[in-house]
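And now, subunit A:
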Amino acid sequence: MRIILKNSSDLPLYQQIKEQIKTAILNGELKAGQQLPSIRALANDLHVSVLTTKRVYTDLEAEGFILSRVGKGSFVAPENLELYLESKRRMVEKQLTEVCRLARQLGIKPEELHTMLDLLMEEENDES
Partner candidate 1 sequence: MLINLVIKDFMLMKKYLLFLVLFALAAPIVIASQTKDDSLLFLMPFYLIMITEIATYLQVSKFESISRGAAFICATPYTRRTFIEAKYLFVFVTFVGILFAQIVASFLLPSLKTGLNLNAVGAAFLMVSLLFGVLIPCQIKFGFDVVRWIFFGLAFLIPFSLGPILRWYQSLGIHFSFSLPVSQTGQILLMYVFAVVITFVSMYASIKIYEKKDL
Partner candidate 2 sequence: MTSILEVNNLTKTYDQFSLDRLSFSLQKGCITGFIGVNGAGKTTTIKSILGLINPEAGSIRFDGMEMNRQEKQIKNRIGFVLDEGYFYGMLTVKEMKNVIAPAYSSWDEQTFSNWIGRFGLNPNQKIASLSTGMRMKFAVALALSHHADLLIMDEPTSGLDPMMRSELMAILLDFMKEEGKSVFFSTHITSDLDKVADMLILIDGGKILLNEEKDTLLDNHARIKGDSRWINERTRPLFLTLRETPYGFEGLTHQKEALRQEMPDAVFERPTIEDIMLAYVGGAEIAH
């Protein structure tokens, strides 16, 4: 799993970490049942506070992505297709919201946007 923290990013550190762990779980890089590093180890490696990593794990657990067992550590939760699908959708939605905002700002019409999206998707398909 790669976690890259950006000093210039506007997102708080804990959110950057959380998003990247979530991405790793969603794209299957982290498998169900796999053990996550301890909050202290993760904090030391990322040079962030143990309070930050603790918050990340607490949030991920509340959202159903990981499970914590007292004295054992934290593990990736069993695959929950519905949850994953929902999260994936939300991640794309978030980016799209940004795109919509920019388009509106620059005066690009919805139809134009749809065309752009179709074109881009086609290009992606050709490449892969």
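Just so it is clear, a contact is a pair of C-beta atoms (placed from the backbone, for glycine too) under 8 Å apart; a residue touches a chain by one contact, two chains touch by 3 or more; residues count from 1.
Inclusion criterion for the candidates: all candidates are chains of the complex that A comes from, given by their letters.
Treat the numbers as computed from the prediction; the structure is a model and nothing was measured.
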Of the numbered candidates 1 or 2, which one touches subunit A within this complex?
2
Where on subunit A is candidate 2 touching in the complex?
7-8, 10, 12-14, 40-41, 43-44, 47-52, 54
